[in-house]
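Report on the following structure.
Here the complex is missing one protein chain, while the rest keep their positions.
Chain IDs A and B follow the sequence of writing; residue 1 opens each chain.
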Amino acid sequence: MSDTTTEQSDSLTNERPDRPTDDVELAVDGLVKRFGGITAVDDATFEVESGSMTGLIGPNGAGKSTTFNCITGIYEPDAGTVTFQGADITGIRPYQCAEHGLVRTFQIAREMANMTVLENLMLPAKRQRGEALWRSVLPVTRREVVREERELLERVWDTLEFFEIQHLAAEKAGTLSGGQRKLLELARALMTDPEMLLLDEPFAGVNPTLEKKLLEHVHELREEGYTFLIVEHDMDLIMENCERVIVMHQGSVLAEGAPEAITSNERVIEAYLGGEV
Amino acid sequence: MSTVDEAVNRGRNLSSEQFLLLVVGIGAVALLGDLILGLASGTYSISRVARYVTEGILYGLIIGLAGIGLSMTYSILNFANFAHGDYVTTGAFFGWGVTYLVAGWGVASVGPLVLVAPQREVSGAQLDVAITATPIAVLAGLLVAGVATALFVLLIDRLAFKPVRGSGGIPLLITSVGVAFALRYVLVFVYSSSTRGTTASVPSVDFLLVDGYVSIGAHDATLIVAAVALMLGVHFLLQRTKLGKAMRAMSDNRDLALVTGIPTERVIRWTWMIGGGLAGTAGYLMVLWTGTIDWQFGWLLLLLIFAAVILGGIGSIYGAIFGGLVIGVGMHMSMIWLPGGDFTTITAFLLMILVLLIRPSGLFGGKTTA
Partner (left out) sequence: MSANTTANATDERTRLEALWERDAVKIFVAFAAIYLVYAAIGLALGYSLDGIVNTLRRMTYLIAVYGMVTLALNLHWGYTGLFNIGVAGFMAIGLYVTMMLAKPVDPTGAAQYPGLGLPMPIAIAGGVVAAGLAGLVVAIPALRLRADYFAITTIAFAEIVRLGLTSGMAQQFSVFGAELGTGGGRGLTRNYGDPMNVIFELEAFSSFVDLTNALFGFGPTQARALAYSIVLVLVLIGFYWLIQRTSRSPFGRVLKAIREDEEAAQSLGKNTNRFKIKVFVLGCALMGLAGILWRFRRTGVTPTAFRPHVTFYIWIALIIGGAGSNTGSVLGSGLFVAVLFEGPRYVRRLIEEVVTVGDAPNTFAGAVGPLLSANPAPFLRYTFEEFLTLQFVLMGVALVLLMHRRPDGLLGHREETAAAIPLADRPVAETGAGPRPGGTDSDRGGDSQ
């Protein structure tokens, strides 16, 4: 981790999983989540291929966000399994999920408002030795921590550069615009060195210019080998950008497949027309 | 997925709450068993236990009565009001000033009477204050304790809480700590820091219970009647009136209430007044019951009131009453095993902490009953 900064390139990380794309990155099997009498997720089953960009759509209340929360450990599912890169991660804690390399962003950006953009981005890096209290305090080990911080800061600047938000470095995250916050959240998620990113409505409330930029970044990252699962309301956006689409309705998966197949799927049309209009 | 795996999974996820619940459950069963066996074998005196229960219920009624107000402000205004205990003391002084004035008119000068005899110029015994001897003085005091405290609490809301109402629960809580402190020492400034006796002795009825007597005094009875009547009053107010419905709506969802046009400011005003009035009367009854008044009894009661409210579930008035009774009875029953009374308060606090750990939403959980 300490040698990431030596090589300057467009790539953010030095190691990317080099697996064939037909590998399954994330598998959700029979997921169920109930709140009181309401079943928010009802036997949802789907897979996400490694290195793919997959869209997860569905009308309001279809259970998309709850599914996200179950996968990332915010909720504990009542039944079903979640498998990530072949390992069973069902019901693990959110921080363990991130340690596995599966990181999410939130529907409403949750930046650390009173921390600067730089601090926000320095926070997520994994295996920071200075997170052990004694190392940060004792004079000898402190020196090591300071060195590590310098290297980390360099990486953070690279990330800022990638997203072209260097000018915001010293700003408090709370003062950023909605779109900038979404960018920051994506950048922050990347700082954890993830394998796969779950984006919960990353384009909601983002102006068209920034949306285009954000999309470019996502595509660029996907080409580097990251896997994406994106929840989004904007159907067109998903259809244009994702190679696979999963449609949820009333807690379970209604259809799964390539965008063209989805747009012509009778049941999907019915669910959308019947459910929303 | 095999059922064995699921069972293992469940076992792994046995949360600390469930574990604690198990421990507490075993503890409770053990204590109950010990109590029953002890009563049967005569190790514990039946009448003594009955006395503890009676005292606990009376104490619990006071805590519950004061707890209703705390619970209401907690759920409607969304903050833990640390000044509530001092509202109880304030109400007691307001009310007892009037009781002394009525009972001692002509006996002593007005000043010391209204200030509840700060230098012990007269005592309750001298004035023969009791529900049996001076019923009008007591009733007048009770009424004033309620009404004056209601208005006073409203005033404090204007001065202290309203300006920061928008800034969230924690700033309000810290503000209320400041209010509590200031108010308590204003009471010392005005009413002095001496502890004084307020009542004359009253007749009581003794009930024979196997191996001894349980005695119920006239003031015990007054406390029961007044507390139950007030609780029923609040119940009808919340269930039957438009105001009550608005209050329940606000406690459920403030934003929605705002949107649907419930006049929130008016509801907040009434919440303060009802809560303050009940706190004041609870303070008055406490003094009537114990026969002494001092400047910090409400503050010392505060954490017990919190315990009751949390036990019953914030926002539920029935929860507060029930919680009060549990805390009161639990405190007194603890003396069966931990004699001397040093541990009654500790027992109550531990009960509260356990509830917070096992079921933070309280026994009547949720905000559905207002």
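As a working rule, contacts are C-beta pairs under 8 Å (C-beta built on N, C-alpha and C of every residue); 3 or more make two chains touch, one makes a residue touch a chain.
Please read these numbers as outputs of a predicted model, since none were measured by experiment.
Looking at A:R93, A:H219 or A:R267, the residue that reaches the missing chain in the full complex is A:R93. From the options B:A66, B:A80, B:A200 or B:V267, the residue with contact to the unseen chain in the full assembly is B:A80.
Of A:Q128, A:Q250 or A:N265, it is A:Q128 that touches the chain left out of the display.
One of A:V145, A:V231 or A:V245 touches the chain omitted from the figure, and that residue is A:V145.
Residues of chain A that touch the chain left out of the display are 5-6, 8, 72, 74, 93-95, 97-99, 103-104, 106, 110-116, 118-119, 122-124, 126, 128-133, 136-137, 142, 145-146, 148-150, 153-154, 157, 160-161, 166-167, 169-170, 172, 188-189, 191-192. Of the residues in chain B, those that touch the hidden partner chain are 16, 20, 79-80, 110-112, 114-115, 118-119, 160, 163-164, 167, 169-171, 173-175, 177-186, 188-193, 303, 306-307, 310, 338, 340, 342-343, 345-346, 349-350, 352-353, 356-357, 360.
One rule holds for everything that comes next: only the chains that are shown with their structure count from here on.
Separating the CA-averaged centres of chain A and chain B is a span of 49 Å.
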